[in-house]
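Removed from the display is one protein chain of the complex; every other protein chain stays in position.
And now, subunit A:
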Amino acid sequence: MKSWTRREFSRLAGAALLTALNQPKARGQAKARVVVIGGGIGGATVARYLAASATAIEVTLVEPRQSYATCFFSNLYLAGLRPFESLSHGYEALAKQYGIIVVHESAAAIHPAAKTVALNNGSKLSYDRLVVAPGIAFRDRALEGYDEAAMEIMPHAWNAGQQTRLLRQQLESMEDGGLFVLVAPPNPFRCPPAPYERASLVASYFQRRKPKAKILILDAKDSFNAQDLFQDAWNRHYPGMIEWLPAQFTGGVTAIDAKTRSVITAGATFKAAVANVIPAQMAGRLAQQAGLANRSGWCPVDPVTFESALQPGVHLVGDAIIGGDMPKSAFCANSQAKACAFAIAADLTGSARFPAHLFNTCYTYLAPDDAFSNAISFKPVDGKLKSVISFVSKVEESSEVRRQAARAAEGWYDAFTHDVFG
C-alpha cells in the first residue's frame, strides 16, 4: 500500500467531495423508481446523488425520524464542547431542492420478488431498484442483563439521539471522584476509533469539571484502532485518568448488572458511577429480516455496484455491509453511496458508468485542541474492497499540526454534512 504525504492528503480529501458532483446525463423516458430505506449518512447520500444525477429517476427516501443526529462529533457534545442541536440535520433540503419524496415511516418488510416495500402504516411502495441503508443493530444476548431497561441506566449512546443526551446528563450529574466505565465492543463495529475518542473527550471534560474522576475502559479486544496515538495522548493530556484493560486480562465482559451499575467480566466485577456499554453489533434489523445478511450478521455486496450478493435488485451501503478494508465510518458510507447511486443511474437510465472512487477521511479528537486524521482510498480487487493509498497521523506530530487538524475537522464536518443533507 502506498502512503500519502500530508499535503497530498489535504488535496485529495477536498477532491473526494467534488468528484461525485459530475452529473451524468439521464436519457430514460418514463421515470424509474428507486426507494431508499434509511435516512442516515449512506441512505441520504444515495437519495441525494440519484436525484441530482438523473431527472429520469423518482427517488423516495423512507425514514421515520424528522431529523438525523450524527454519531460523528457526538463525542464533542458528550464533553460539553458542542450543543446537541448542532449534530441534527433535517431532510427539508433533500425534499425541496432535489425533489426527493421523503416518507417519515418505518419500513416493515421488503418483498424482492414483487419489488415492493411494506411500510408500518400499511401502505406499499413499488420500486425498480431498492437501496437499504439499515445501519447497525446490537447482537441479541451479546451481554447478559443488557436489555432495553438496562440501556436506560447504562446507555450505549451508539446511535446519536436520546441515548447520547442520557449519557451526557449522567456525566454531568456524576460526583467528582466517580468512576466512568466504558465497555468497548468486539470487531467489527461502527466507527473504530470512536470508543477511545469518547474516553479522550470525556477525560477532557472531567479534567475541567471533575479532576478526581477516573475512566476505565473494559475492552472486548486486546488492541484497538490507533492505539499508539491514543495512549500517547492519554499520557500527555490526562495522566493517570484513563485506564484501559484488554480482554486478555479481564477475560472479556460477560454480563451487566443494571441494579448495581456493575460490569461483570470473567475475572472481576467493576462498579461504575456512570457506565457506557457499547455492545457487539451486526447489520440493522431490516437487513436481518429481509435475508440481506449472511451468517456473519453483516451484508455481502458487490464492491462496484453495492448490489446485495443475496438479493438481486437490492443495494446496500454503509455500516451494514461487509466492506473489506473499508471501516464502518460515515465517510465510507457516503463514498459507497455515491458509487452505488451512479451504478443504479447507469443501469436505469443508461448514463455513463464511473470507476468507483472510494475514500475514507476521518478526524479523531484526543483533546479539544488535539486531533488526528486519516485518509484512505479503496478500490474493488477480486470482489473485495482493498485499501490502495493511505495517510495516517503519527505519534510524533507537533502540537501545532494537531491543533490545525482539530480546526480542520470542524470545516470537514460542515462540508460533509452539507454534502449529505444539502
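We adopt the following convention: a contact is a pair of C-beta atoms (placed from the backbone, for glycine too) under 8 Å apart; a residue touches a chain by one contact, two chains touch by 3 or more; residues count from 1.
Keep this in mind: contacts and distances are computed from a predicted model.
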item	value
Name of the absent chain as recorded in UniProt (options "FeS cluster assembly protein SufD", "Phosphonate ABC transporter ATP-binding protein", "Sulfur-oxidizing protein SoxZ" or "GntR family transcriptional regulator")	"Sulfur-oxidizing protein SoxZ"
Contact partner of the left-out chain, one of A:Gln66, A:Gln97, A:Gln248 or A:Asn294	A:Gln248
Full-complex contact with the absent chain, from A:Gln66, A:Ser123, A:Asn235 or A:Thr260	A:Asn235
Full-complex contact with the absent chain, from A:Gly267, A:Pro355, A:Gly383 or A:Gly411	A:Gly267
Where the unshown chain meets subunit A, residue by residue	231-232, 234-235, 239-240, 243-246, 248-251, 267-268, 395-399
